[in-house]
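First the structure, in the form of C-alpha cells, and then the observations on it.
In this view, the complex is presented without one of its protein chains, the others remaining in place.
Order of writing sets the labels: A, B and C. Residues in every chain begin at 1.
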Amino acid sequence: MIRASIVGGTGYTGVELLRLLVLHPEVEVAAITSRSESGLPVADLFPSLRGHFDLCFSEPDPDRLAESDVVFFATPHGVAQAMVPEILKRGARVIDLSADFRIQDQQLWEKWYSQSHACPELIAEAVYGLPEVNREAIREARLIACPGCYPTSVQLGFLPLLENNLVAVDDLIANSASGASGAGRQAKIDNLHSEVSDSFKAYAAGGHRHLPEIAQGLASFAGKPVGLTFVPHLLPIVRGIHSTLYATLLDTSVDLQALFEARYADEPFVDVLPAGAHPQTRSVRGSNICRISVVRPQNGDKVVVMSAIDNLVKGASGQALQNMNIMFGLPETLGLEAPPLLP
Amino acid sequence: MIRASIVGGTGYTGVELLRLLVLHPEVEVAAITSRSESGLPVADLFPSLRGHFDLCFSEPDPDRLAESDVVFFATPHGVAQAMVPEILKRGARVIDLSADFRIQDQQLWEKWYSQSHACPELIAEAVYGLPEVNREAIREARLIACPGCYPTSVQLGFLPLLENNLVAVDDLIANSASGASGAGRQAKIDNLHSEVSDSFKAYAAGGHRHLPEIAQGLASFAGKPVGLTFVPHLLPIVRGIHSTLYATLLDTSVDLQALFEARYADEPFVDVLPAGAHPQTRSVRGSNICRISVVRPQNGDKVVVMSAIDNLVKGASGQALQNMNIMFGLPETLGLEAPPLLP
Amino acid sequence: MIRASIVGGTGYTGVELLRLLVLHPEVEVAAITSRSESGLPVADLFPSLRGHFDLCFSEPDPDRLAESDVVFFATPHGVAQAMVPEILKRGARVIDLSADFRIQDQQLWEKWYSQSHACPELIAEAVYGLPEVNREAIREARLIACPGCYPTSVQLGFLPLLENNLVAVDDLIANSASGASGAGRQAKIDNLHSEVSDSFKAYAAGGHRHLPEIAQGLASFAGKPVGLTFVPHLLPIVRGIHSTLYATLLDTSVDLQALFEARYADEPFVDVLPAGAHPQTRSVRGSNICRISVVRPQNGDKVVVMSAIDNLVKGASGQALQNMNIMFGLPETLGLEAPPLLP
Partner (left out) sequence: MIRASIVGGTGYTGVELLRLLVLHPEVEVAAITSRSESGLPVADLFPSLRGHFDLCFSEPDPDRLAESDVVFFATPHGVAQAMVPEILKRGARVIDLSADFRIQDQQLWEKWYSQSHACPELIAEAVYGLPEVNREAIREARLIACPGCYPTSVQLGFLPLLENNLVAVDDLIANSASGASGAGRQAKIDNLHSEVSDSFKAYAAGGHRHLPEIAQGLASFAGKPVGLTFVPHLLPIVRGIHSTLYATLLDTSVDLQALFEARYADEPFVDVLPAGAHPQTRSVRGSNICRISVVRPQNGDKVVVMSAIDNLVKGASGQALQNMNIMFGLPETLGLEAPPLLP
C-alpha cells in the first residue's frame, strides 16, 4: 500500500486526486492539507466525497508529509518550490502538479512567472511527467513536474509529426480551448457563471504562461527550437481541453493516420480516432484518455491535428497518478480504468 | 461471472449500463441489441466506450438473449412487455428499465400510456425495483420493474414521512426538475440544445405519466391512497433530477433529521445530508447516490424534503445494477463504488 | 428629456439599466456612480455598451445626483437608505432597486437583513413599485421601492387568486428558481461557472430574505395574513426566474383561465398564456414581460400557477423603468418594447 499525501487540497485538482484515488486499490491517503480550511472534513467542502473519506484538511507539515511515500502538490505555482527540498530530504518522492519545475530554463521560468525561483537546484533533476515521452526517466524520478493542461494536449498532438521531422518547425499553431475549471476554484468575477456561461472568447493571445512550456517540449521532440503561436480560449464548460493544431507538411507522401496509430499503439491513454472522426471533450470527461484525430484538408500541405483531454485528469490529477503508477512499479492504468462520463 | 444482455442499446440508459458494467467485476456483456444500428460497433456510436467494448449492436433475438443470466430492457415502453414472456420462459431473469411493469393496476397503465398492455399476466409478478423498500422481494424476483427517474427521487424523499404517518397524505406536492437526458436520445426539436440551453420551464403540469407510478408508491408507504400534485420541469443540464417535496406535518414534535438519518442509516445509496445542507445534482453526477435534506421552514408545520439523483444512474441504469446485485447475491454496491464527478 | 442618474453601476442591474436606457427616447443618463471604478469609462467594464455611452463611473455625490430628475439605486441593501434623504431633500425622485424600502414593518426588515434601518422615517412614504397593483400611487411617488425578483414572479402569479379569495391563504407554496445573475456580479466561489454550471440545487430553504417581502404582498392582496412556504433554487442559466406556485382552491367552479386573462387584460407586461402552455424563461429573456400559466391538475382542488420573468428586467431594471414611465407621465411601455431574445 502506497501512502500518499496531498498539499493544497481545496482546489479542483486536489478534489480530483481524491476522486481518482477512491478507485485506486494500492493507495491510502495519509493527509490532505489546506491552511485556510484546516480542521474541516474534506467531505464537508466536497459533498461528492461523502462516505469515501473521513479525512480532515490539516496544516502542511513537512515532517508529517514526508511520512508518506509520495506527496502530491496541487498548489498554485510558488508553493512546491518552497517545500519540496524538505520533503525530498526526508525520503518521500514528489509529484508536483504546479508549474514550478516544468521549465528547465530558470530565467525563462522567472520571466513568465514574474518571481525568483526558490529552488533552482532541483530544476535539472525534475523529470517532466509526460509518460508518452519520458516513461523511463519517470520510473526512477524523485521529483516529477506534471505537465500543464494545455501543454499535454498540444504536445501529444504534435509529437508524432515533430519526432519524424514531418512539418516546418518555425510555423506551428496551437489553437486551444479550455473549460472553466482550468481557471481553478478561485473567487474571481471573470470566472462567474454569469460571465462565462453562453459565451466564448480567446484570452492571453499576446502570451500565455503555457507557451514556453509547450515550446520547450516541442523543441525537444524536434531536436531544434520551434516557432509556436499559441492562443488559448475559454469554453463555457466545466471540464475539457480541445486543441486544434496546424502545421505545414514537409512531406505529403506520409500516411499520417498510420503514423499516429503506430506511434500511440502501445500507449494506454492515447486513442487515435479513425480517419474522419473528430474528438469531443465529453468523450474523455472524467477519464485519463487523450483522443486525437489527424487530417490533411483537401489533401494539401497542411496538417490539422485535434486532441481532447479532460484538463483535470490527463491534464492534471490523472496524469499525476499515471506518473505515480510508473514510479512505484504498478500497472500504469491502475485506478484509471473508469470510462468517461457520456452523456 | 454473470452473463448480461441489453435490449435497446442506443439510448442513454443503454450506454449508461455499459459504462457502469465496465467497472463491474462479475458481469460479462453478452449482447446489446438495436434494430436500427445492427452490425455497428458500440464504440462507434459511443466513443467514450472505445477500448472497453468490442461488441457490435445485434438484432434482438429471444433465443440468444435468453442465453444470458439476465436481460436488461433499456427500451421505450411497449417493447419489454412484448418480449419478456419469451425470455422468462427460457430461464433468464429480466430487469426492465421501462415503464411496462411499474404500475400494478393494468387499466391505470393503459390509460396513462394510451395503449393496451401486451402482457397483463406478468404485472402481478413484477417486483418494483426500489431496493430501499423491496429488497427482499427483489432477491427472488424473475422480473424487476425498475422505478422511473422522477419516481425514485420523489419516493425516497417522502418515504420516511409516510411510513411513520407524519404528514397529511391528501396534500403532497412534488416539484421536480430533470436534466435533458431524461428525454432520451431522440431527435426532437424540443430537445435541441438551442431550445433547452439557458432556459427553464415546467411541462406536463396537467398530468405526467410518472404521476400514477409515484402515487402508487406513496400509497403503499402510507397504507392508504394519497393526494399528490406533481409538476416536472426541464433543466438545462445533462444529468440530474432534483425534487423539492412539500407536506403538512401532523406532528411537529418529531426530530425529522434524526428520523431520516435512522431510516437510511443502512442504505448504501441514500445519503441524508447534515441539517442546513442542500443537495445539488452535481454532487451525485455519475453515481448511484440519492442525497436528501429535510427542513422545517421557520419551525412551522410544513416540511420540505429535497432529493437529488443522477437520472441515468439511481434513476435508471445504476438502480438496475443495484437490483441485479441483489438478485444474484452479490454485494449491493459492487461496480457502483465510483464517486460522483464533481466539479 | 428626463435626466437620470444611477448609483451603483458596476452590478448586473446597473448595466441592465444602461442597456434598456439606450432604447428609451426620453431619458438622458447624467451620471453613473461607482466608488471602486471611479474614472473608468463604463464601456471599458461592459464592452456591450461600446458606442452607446461615453460616460465614466464617478464618485456618488448627492449634490450632483440631485441635479437629475430621477436617481436609480442599483446597490446592495443598506446603501440607498443612507443617501435617499439627501436626494429627496434636493428635489429629485428616487427609484430604489434594492431591498431597503420594500418592507413596511421596520422590525421585520431589521430582523431579516440583520442591521438597523438607517432611514425609518421614509419607510411609510415609499411606494412598492409593482405597477399591476400600485399604479396610481406610483404616479405621485417620490420614492419607489422596486420589488425583488422572486417577489415579482410570485406576487403576479398569486395575485388573481388572492384578490378573489379563491384559495386557502394559510397554505401557499412558492417553488422558485433563478438564474445565476440574481446572485449579482460578486466574486464568490459559490457563483463560479464550475460550481453552478450543469447543476441545480435549492438554497435557503429554511428562510430567504424575499420571504417576508412576498408574504407582505400576498397578505395585502388577500386582506389578511398568509402562510407561505418559499423555496428558491439556483438555475445554471444567466437570466430568468421561474416560479411554480401551489394552492388549494376554496371554489373549484371558477374558470381560472378566464379569471387570469381578465385580470391582466390591460396589463402591458403580463401575458397569460393559452390553456395548456407552459412559460419558459427564454421566452422573456431580455424583456419586461411576465408570462403566466394557470392549471388545475386532474381537475382537482389544487391550482398550479407558473410564472416566468427575466430577473434583471421585470425582476429589476425593467420594472424600475416601468415605474419611471408611470412617475413621469410617459407611455408605460416606452423604451421597453423590444421583444425577448429567443433562441
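Just so it is clear, contacts are C-beta pairs under 8 Å (C-beta built on N, C-alpha and C of every residue); 3 or more make two chains touch, one makes a residue touch a chain.
If you're wondering where the values come from, they're calculated on a predicted model, not measured in any experiment.
Only one residue in the set C:120, C:300 or C:343 touches the chain that does not appear here, and it is C:343. Looking at A:58, A:134, A:175 or A:317, the residue that reaches the missing chain in the full complex is A:175. The chain not displayed touches subunit B at residues 12, 179-181, 183, 185-189, 191-198, 236-238. Where subunit C meets the missing chain, the touching residues are 12, 15, 19, 22-23, 46-52, 181, 185, 197-198, 238-239, 271, 273, 277, 279-280, 282-287, 289, 291, 312, 337-343.
Take subunit A: the residues that touch the chain left off the picture are 171, 173, 175, 177, 194-195, 198-203, 205-207, 227, 229-231, 233, 235-240, 242, 244, 246, 248, 276, 278-283, 285, 293, 295, 297-298, 300, 302, 304, 306, 308, 343.
As a working rule, only the chains that are shown with their structure count from here on.
Across all inter-chain contacts, the pair with the most C-beta pairs is B-C. Each chain gets one centre point, the mean of its Cα atoms, and the points for subunit B and subunit C are 38 Å apart.
One simple way to say how far apart two chains are is to compare their mean CA positions; for subunit A and subunit C this gives 45 Å.
Annotation for subunit B: residues 198, 238-239, 279-280, 282-283, 285, 343 touch two or more other chains.
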